[in-house]
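One protein chain is absent from this view; the other protein chains keep their places.
So, subunit A:
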Amino acid sequence: MSRYITRLRMRRTYKWNGRPVGEDRKLKRQYYESMSISVEGKTEDATVSLGQYILIEGDDDDNPFVAQLLKLYTDDSGKKKTAVLQWFVRMCEVPQNKRKLLGRDPHPQEIFFYQDRSCDNEVDGETILGAVQIEYVPVQDPFPVGKSRDILFVKLLWDTKSFRALDPELMQPPQSPKSPPPSSRGPQTRALPTPDPSVMKRAMSGILTRGSMSTGKMSSSEAESLHSASKLSAAKALSAKRRSQAVSGPQVRKKLDLCSPSKNMSRDDVLGELLDERSEKTLTSKLNTSPTGRISISIRLTPLNLNKEECVSPLSSHSPDKPRMTAHDKDDAARARTPSRRKDSAALREPALAALAEEEHEDSPINTAATSRSKRKSAQLVSSRIKKQLNLLGNKIDLQSDGEDGDDDDCFIPSKIDLQSSSDEEEEAKIDSEDELIVKKHRGSGTSRSTEKTRVSARTPRKTPSKKTAPATPRTPRHATPSIPSRTAPARKPGNVLEEARARLHVSSVPESLPCREQEFQDIYNFVESKVIDGTGGCMYISGVPGTGKTATVHEVIRSLQQSAEQDEIPHFRFIEINGMKMTDPHQAYVQILQKLTDQKATPDHAAALLEKRFSAPAPKKETVVLLVDELDLLWTRKQNVMYNLFDWPTRRNARLVVLTIANTMDLPERIMINRVASRLGLTRMSFQPYTFKQLQQIITSRLNRVKAFEEDALQLVSRKVAALSGDARRCLDICRRATEICEHSGSQKNSSGLVGMSHVMEALDEMFSSSYISAIRCASVQEQLFLRAVIAEFRRLGLEEATFQQVFVQHQALCRVEGLQPANVSEGLTVCQRLGSCRLLLLEGSRLDLFLRIRLNVSQDDVLYALKAD
């Protein structure tokens, strides 16, 4: 129930609960304390009230925004409901590049307290989806395990730059002067540290009923699901109370808490409150003597303690499956008692502890802690065994029992108990009456048992599915991590100047700066920066022939923008890159964008819908997204949906999307885009001109960066040659790299200067630019050469550039006779012809045509004649 389905089809209606509690005349606002949300199709209304944690509709259906409700008000007209919030962020909302700052893997249910002044904290009240449970976990503590998946944990604070420890004070609902105290129990709460017994009683009766229910149903999750959100305000009151209580005895409580990372916490917390500092010593000493089954609890406690004990105990009478009070039961009781052992030193006896230690290995971490404190040998032995079994858990316990007594003791407030206790308030009436009757019968033994059970039962569902899936997981590598195996020995570093130069000249090496694109860099930088600062969206189209530094420049821009974002000069933004060539289908673009934005996987259609929603929905704390679409022309579809969407999203009011598109052709928008797409692309265009020879020279020089490997003339030759042909920087670098190789080769033979000179560059240029056709013809066999000659002869005869094999073959035979060779037969002739065709010296058409195969030359006739004559 607490998983709020946020699909649009569910209609919600929002209503104020009760009367306005305050009014601001100046602003003409009326403040309310709670609001009820009724969902179509559900009978029960959910209520959210101040201080409660709520879910806000966001662009991600599965992960709605989380916030704490601070104020609710309506304006004059009473139509518009506004909520003032304290935001929380999920890990997926934290910018990708900042996530590593966390330094660990985030817990799946972890959220962070969001602190950002610039963020708008007022939202439309009608975006509230409902309440959610949030638990505060102190920084050192592990995340509680086995709890319901609906509970979120908050541990740290995220202030857009770093994760910091969260001050627990921040988690308390603020006491706004305008709004009344969060619950009607407020005044009582504040009356602490002399707490109101009745409240506590109620709180504990919550545990009690919960316990009884879970023993009955063996499912804590069910018990939890009984919570209704409407009870949360009471929970707040209780938690606040407890917080202030906690101050009194932090250390001891802590010691108990830390042994119970899971469900147990609630009980420990309660029990922990019973302890005070001085009890620590007595505890350890008295631990040796464990209680017998019948535990008498002395009433020389504070009123609070009394209450606690009273409400703890009645459970045993409630729990239906308690027919036996055997030794086992005693152990349970002993376990339950351990925290409160100090009360009756005389009653505690040894054997029970031993039995306890032996019997309960797994599910009583509290034991471990207790026994580890005891000096007894047997107990230590057992505890070490337990530790072995619970290696992880044990480790934690060790760690913390060694170095606890931390500063954060006082901030340990598991909200769990609040929720539990609150959930049962309605039942209190019934129970109240029973309470007093039952209290004295069987003290204490039941409570812990039932909590124990609930904990076990809470754990089992977690374990069993994993066992079931365990054999299946290795078969389907769903979570395979993409990686290439690493090499045994590290790669060798460049040894000499030429190798160094070669490494620097490799296209992949990232240069310190991008020379010769300053103007383009500045233009793109200004464009993106202004959009990021304004929080608006826009499109830009960048064109240029391959190898002119389009993608490199954009990356450079993003890099420097990110740097200035680091330094807080501009707001943070997210950078996402897709490449039309790196997807199998244009519609995969949606999938990739979505995955990079939110780590979600979806089908293209669904992804498109989600993105559409994300970019059109108003969301106050959205970062600007800068999207780079490389090789745009490949995203072309017949209906151009993909392009349309890409260019349409930035125009939405709330999208905050900047789209940079890159393609090779300058007139792409005019050529392939239909009007509505081209119009949305807008006129912000930029074209990268091919590099001139000076620029190419500068690029090489800057890359080499004082590594002296080239002669000046050689560099100039390369850059001039490349500039004349294509202006492709990649080509230029490749030629230079090849030249260093040639130099290295020849250098070993006759050592000249060791520098790459003209001759080497010439050789490299020859290799890369010279056509291979002529040498291929020269190296062809005699018959092949004759056939080529025959082709030319036939072309001349026909005056056409095409002939059939039959015609050429006649010429071929005649030429053979002239050359004094035995004429080839048709089969041989065809073989020769096909071989020339496979090298593409000839262009052939369908070998099925046999004699009527049409032949064309793929080389100019002059080239053929030149190649043949030189023989």
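Throughout what follows, a contact is a pair of C-beta atoms (placed from the backbone, for glycine too) under 8 Å apart; a residue touches a chain by one contact, two chains touch by 3 or more; residues count from 1.
The criterion applied here is as follows: contacts and distances are computed from a predicted model.
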Name of the absent chain as recorded in UniProt (options "Dehydrogenase E1 component domain-containing protein", "Cytochrome c assembly protein domain-containing protein", "Origin recognition complex subunit 4" or "TAF1A polymerase"): "Origin recognition complex subunit 4"
Contact partner of the left-out chain, one of A:S486, A:S513, A:Q567 or A:N675: A:S486
Touching the absent chain when the full complex is considered, from A:R502, A:R680 or A:R703: A:R502
Residue among A:V545, A:I672, A:V707 or A:L868 touching the omitted chain: A:V545
Hidden partner chain, touching residue among A:S162, A:S781 or A:S847: A:S781
Chain not shown, touching residues in subunit A: 474-477, 480-494, 499, 502-503, 506-510, 545-547, 581-585, 588, 591-592, 631, 634, 664, 728, 730-731, 734-735, 737-738, 741, 767-768, 772-773, 775-776, 778-784, 806, 809, 813, 821-822, 824-828, 831-832, 835, 838-841, 850-852, 858
